[in-house]
Every structure is written in C-alpha cells, then in structure tokens.
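Excluded from the complex is one protein chain; the other protein chains are retained at their positions.
Each chain carries a letter (A, B and C) given by its place in the written order, and its residues are counted from 1.
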Amino acid sequence: MPGNFLSTRFDAMLAWGRKFSLFHYPFVTACCGMEYMSAACAHFDIDRFGAGWTRFSPRQSDLLLVVGTIAQKLAPVLKTVYDQMTEPKWVIAFGACTVSGGIYDNYAVVQGIDRIIPVDIYIPGCPPRPEMVLDGLLKLQEKIKTQGQVWRWNKKTS
Amino acid sequence: MTTRLQAQARPDSLLLNMGPSHPAMHGTIRIMLELDGERILNSEVEVGYLHRGFEKTCEHRTWFNLLIYTDRLNYVSPLINNVGYVMAVEKLLGLEVPERAQWIRVLMSELSRVSDHLTCLAAMAMECGAFTAFLYKMKAREFLWDVIEQTTGARMTTSYIRIGGVRADLHADYEAAVRKGVDETRKVLKDVRGLLDKNKIFLNRTRDIAVMTPENAISYGWTGPCLRSTGIAYDVRKAQPYLTYDRLNFEVPVGERGDNFDRYMVRMKEMEQSLRIIEQTLPALQASAPTVEAGGLEPAEAIRASRTRRPESRVRLSPNLEGSEKAVYPGIMAADKRSVPPPKEDAYTTIEGLIGHFKHFMKGHGLRPPKGEVYFAVEGGNGELGYYLVSDGSDRPYRLHLRGPCFHIVAALEELIRGRYVADVIPTFGSMNMIGGELDR
Amino acid sequence: MTLALVFLVFGALGVVLLSMNALLGPKRTNPTKEKPFECGSPPLQDGINPFPIKFYLVALLFLLFDVEVAFFFPWALVFKSMKGTALPILAAYLAVLAAGFAYAWKKGAFSWD
Partner (left out) sequence: MEQENILTALRTAFPEAVLDASVPPTDPAVVIRPGDLAAVMAFLKAEPRGYAMLLDLTCVDWPDRPDRFEMVYHVFSPASYKRLRVKAALPADGPAIASLTPLWKNADWLEREVFDMFGVRFEGHPNLCRLFMYDGFEGHPLRKDYPLRKRQPRIPMRSTP
C-alpha cells in the first residue's frame, strides 16, 4: 500500500490538514514566556498561521512548545509531558536556554532539551523576537509538509 | 519518595498535583493539594523548578559581565533589576552618576514597572477567565516595549543601565514614543477598569479571598504592592529615595483589606502613579538634552585626515553606537576613569582611549571595587529588590545575593489557601505575581 | 422521505468523523502515556478515593430540574394556540416541582459545606 500514487496523495492531504491546525502545548517556564505572550497575542498574532489554539493538556496538543530555561529539577516533568503527548507530535525549542542551555552553563540547568526529548525546530535568541518565533513556526510547517506522514497503515515512519 | 504532605494526609482525602507545568502556575511551581471534595485541607508548595544557579554563576563572572544575568531575574521588569545591581556596585565604588543618567534611569524603571504590573494583572485576569483584559494589556505593553526597544536595543533583556550611567542616550524622538505609550496605557487602564472593577464574577473570585493581615504580612517579610494592599504604605522610593525620586511627586496607593482584589487595585493605581512619574521626567530630560551637532566625519575621511593632523570634528563611527557618542558622554556616564569605559570614539582614535578601553575589558584587569560588603535595595515590581554584594577586591564578586521580594510573598501561599476552594488558588497565586527567576534565582 | 435522508446523512457523518481518528491515528503507546496527566509530576496517589456524597446529590438534583425545564420547550411552541388554558396548566406543573424544590432546600441539600 505505501509509496504508490494513492498514499502519497493521502499523505499530502494529511500533511496539509496537520500543518495548518497545530494545537500547541506551551511548556512555559522563564523569560522567553514574556516573548511567547507577545508572539501569541494580538500584536504579532501566532493565530494567523493556525497555531494559535493553546491546549494545556498533552492529550489534545500536537506541538510541544518548550519555552524558557529547563532546570535539572524540571527535566523529568518535561520528559513526562512529552511522553504523554499523542502521536503525531512535534517539538519546538524556543529560546537559547532550550537550544543549548544558553547563558546558564552550570550545575542547575539542562544544556539543551534535545538531551531529554527529540526536537524538530530550534529557535535561537534570548529571547527570540516574535518574528523569529513565527519564522520558526513556518519552518515547522514546511517540515511537516515535506516529511512522510505518520498514520495507521503507513508502515513508513517519519 | 513520600513528601511531607503525603505523610500527614488523611487516608480518605484526595491528593492532587497543581504541578509545575500548569497554565496558572507560570510553569515553575508545584502545589500538592490535599482535598476534601473541592476544599483544600492542607497544601505543600514546592519551588526550585527554575533554579538556574544565578548566585553561583555570578561568582564566576566579572562585575561588568554579570549584568546580563540581572536582566533575567525579574524578567517582567528587567530594567529595575539593572538599576538595583548597578546602584549597589556604585555604592561600593562611591561613584557619582550624572543628572541626566539618573533621569533616564527613573524613566526606564517606571516604564519597566508599568509593563510589570500590566503583565501581572493580565495573567491574573486571564486565569480568572477575563481573556479580553489579557489581550488589552498585552497590547499596551507592546507600546511600552517599543519605547524601551528604541532606546536600549532590546525589548526585554536590555542590560542598558551600566555601572556609572547608561549605555546610550535616548533616541531622537523618544518623547513622541513615550507620550504615545502613556496615552495607550491610560486608554487600556480605563477599558480594563470598566471591565473588571465592578465585574460580579471577578469580585466574587477575588473580594475577601486570601485576606492578609498587616502583622502577618510583616512577619512573612512582604514588601511592595502586596504589603501596601494590607494597609502599610512602605515604598522604597519614598522611604529611602534613590536616583531623583525625591524630586518627583507621586502618591503611594494603599489597600484596606489585603485581599486579592486589593492587590489588584493597588497595582492598578500604582500604574497610574508611574505614568504620572514618566510624564514628570519628560521636561527634566528635555532640559538636560545635549546639543549634538549633526553629521561628522566618515571613518575613512577621519583616518585620511588623521595622517596630517588630529580630526577636530566628530567622527561618525557606526549606527549602533548612536547615542553613546563622545559629545553626549558626559551626560550619560560618570566621569571617573577607573570604573567607566571611555567613549568609543576615544577608544578608536586616541591611544589613551584605547588603553582605557582595554584596561576596562581585558581579562584580569576590569573593574575592581574596594574590599567590603554593601546592601542596596530598590523598589522592584514586587517589592524591595535588594542586592547584597561582598567584594574581596578582585574583579569578580566574592558573593552576590539577591533579596527577591516574591520569594517572601509566595512563602505565605500555603497559609493563604488553607481552607479555601481549589478555584481560589488561581487568583491568589495570580495576585502575588510570582516570577520564577526572582523566586528560585 | 427527507427526514430519513437527514438522519442517514448526519448519522453517517457522525460515525465517519468519530471513527476516522480511531482508524487512521497511529497507535503508539508507552508506560508514561498510560498514567494520568498531573501537570507533569508523578501522581501522589494511584486511583481516586471515593469522593464525597455532595457531588452525587447535586448531580441528581440537577438532572431532575433540568428535565423539568426540558418540558417547557414543547409548551412554549403550543401555548399560543391553547387559548388561555396555557398558564394554569403550566402553573400546576410548576407547583408540583416547586414543592419538591422547597423540600430539598429546607433539607439543606443545596448548602455546600
């Protein structure tokens, strides 16, 4: 079944549906949260790209937006929330602290959340400007469009 | 591992986590609740989920470099943290800051304080369901952040207030931007006041809930808007006036009952006072504005000219050095050579400036305050923001401790929500304006 | 004929929408996913203790009075054509239920704590 004309057309339709209706779970901890508020609110509206609907439960969201510094104490919490998310799921690392530990290279901070969970898009900046956040979102949508979709009978995984 | 709460809990009560990753817990606090139905019998607050080792990291940074860490403490009003740290170091050095730099610091602190209260009340209102108030306040905050961004270059993590003054002078049309920001904020305050002040739902959720008596607030070490909501008018700007606050007239709003609604109302009134202060700083800044003659030599011309003789007129270096030219320098930076880097034009064109620049920034040289310790407090967004610095004469602080106001405010959370409903935790916690960076450091 | 068509179409639409997720969604699970979501922290107790009777009482009373209100809708449709006897009939119907409501109130079913 996989790989012929029908399934690729179906893939494209599924990708189109998924990329324009991203429900994100804002895992907000620190200063980037202020910039996330600006990006999500009326001025730089994230909702223009279909990703404005914030779901505070991992069961109903397909994009984990990790915003702000992740301390070692918070690492198991992040891992639990990621595991409890339903497939298909994507992760955006928002801000320098999530990308690489940022300016906090010490005993208390996880040096980048890709040491805990697989990450799709990294948004640099401390904090990143809202325009960079929107650009990161567009890059994720591009990635969703091009990668093979995950669905029940499609043995090819992303 | 069983926590204290699990050990003491009654077998038939429901134990629930209002955990770190919760929309109303700002992502960094875990409250373990012991519930009988909806009523909270007992609770245990667990903090430290945003402990980033600030104090340990600062012991490994020079006095100048750790300024960036102070922005990220109370990241809702970063400029006030800058002012607090920088004035503590200036008190250690015994440095005098020029008049205009002090006025710019007051303007920037008050802009930061208004954006702090806007964000706090926006989050509190949204968590009680008033999403419109959140959007209105975020819109107003954008205008204030525009002013801050045009002056300091960054919206939030500014590091703009430097030891000895400020990094650059205000941009050309700052006054128009400030007036627009103030008017927009006033309009939004009027709208939100109409939305929330007499709103039955908001009143039922906040009036007479989590009441704090003045004695209890003192015993918890409360300061700032939360202490003033219980009736005690203690404000560091009035108690120990620093910068030019003694020349500004503004009132200190005080609440009566010390419940959630009073904490909300005190912050709303305080925003109006801060807007008044901002308007009073404008004429003073206008008066002390330096006269900078436009134009100036391009770097290439200056070099060609300097082969024959030293260029008299100003050298226009690069756009991002706007505002910190040599002509405006006396207004924004202290005159003391030892602790203040020379203006960039000197550093690029004269040998003394170059030596002074390297003396200031090279590893192992840098700023060396005298041995000793100092405690300096400013009025932060949440209360008395105090820096306790211990210097052993080297170029790094031996010990830097921050007295975070919301650390003491959140310490009272367990007592405030005992016996109340689960739904009351949200406005109580929202009105405390807990900021992870300042609480867990 | 159209009524059957309406039921057919909307029934089919409902079934398709509900089943599409179950049919198409990738079924990948892991031990953490089975556990209840408690804001990311480990649950403090496994399983829910029996919760107080008050909730059950309120649910029952709500059911009762909600069904009562449901009977208003057909009445509202026809009360114009009932020529004057509408109100007494409704009053009688309401009186019975108001008595039940007063009894529940006096017995303290509505007082929460």
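In this section, a residue touches a chain if its C-beta (ideal position, glycine included) is under 8 Å from a C-beta of that chain, and two chains touch if they have at least 3 such contacts.
These figures come from a predicted structure and were not determined experimentally.
Judged over the whole assembly, touch between the missing chain and the shown ones holds for A, B. Residue B:H401 is the one among B:R167, B:R276 or B:H401 that touches the chain missing from this view. Residue-wise, the contact with the chain that is not shown comes from B:Y388, picked out of B:Y348, B:F361 or B:Y388. Where chain A meets the chain that is not shown, the touching residues are 72-73, 75-76, 79, 105-108, 110-112, 114-118.
Against the chain not displayed here, chain B makes contact via residues 1, 4, 47-48, 51, 53, 55-57, 60, 216, 218-221, 232, 234, 239-240, 372-375, 377, 384, 386, 388, 390, 398-399, 401, 403, 407-408, 411-412, 415, 440.
Here is the rule we go by: only the chains that are shown with their structure count from here on.
Chain contacts in this assembly form a complete graph, since each chain touches every other chain.
With every chain reduced to the mean of its CA atoms, the largest distance from chain A is reached by C.
Look at where the CA atoms of chain A average out and do the same for chain C: the two points lie 36 Å apart.
Averaging C-alpha coordinates per chain places the centre of chain B 49 Å away from that of chain C.
Chain centres here are Cα means. That of chain A falls 30 Å from that of chain B.
The set of chain A residues that touch two or more partner chains comprises 77-78, 81.
Shared interface positions of chain B, i.e. residues touching 2 or more other chains, are given as 19-22. Residue ranges of chain A in contact with chain C, taken from their complex: 57-59, 76-81, 83-84, 86-88, 150-152.
Residue ranges of chain B in contact with chain C, taken from their complex: 3, 5-6, 11-22, 25, 30, 32, 36-37, 39.
Here chain C touches chain B in the complex through residues 38-41, 43-45, 48-52, 54-55, 113, going by the rule given at the top.
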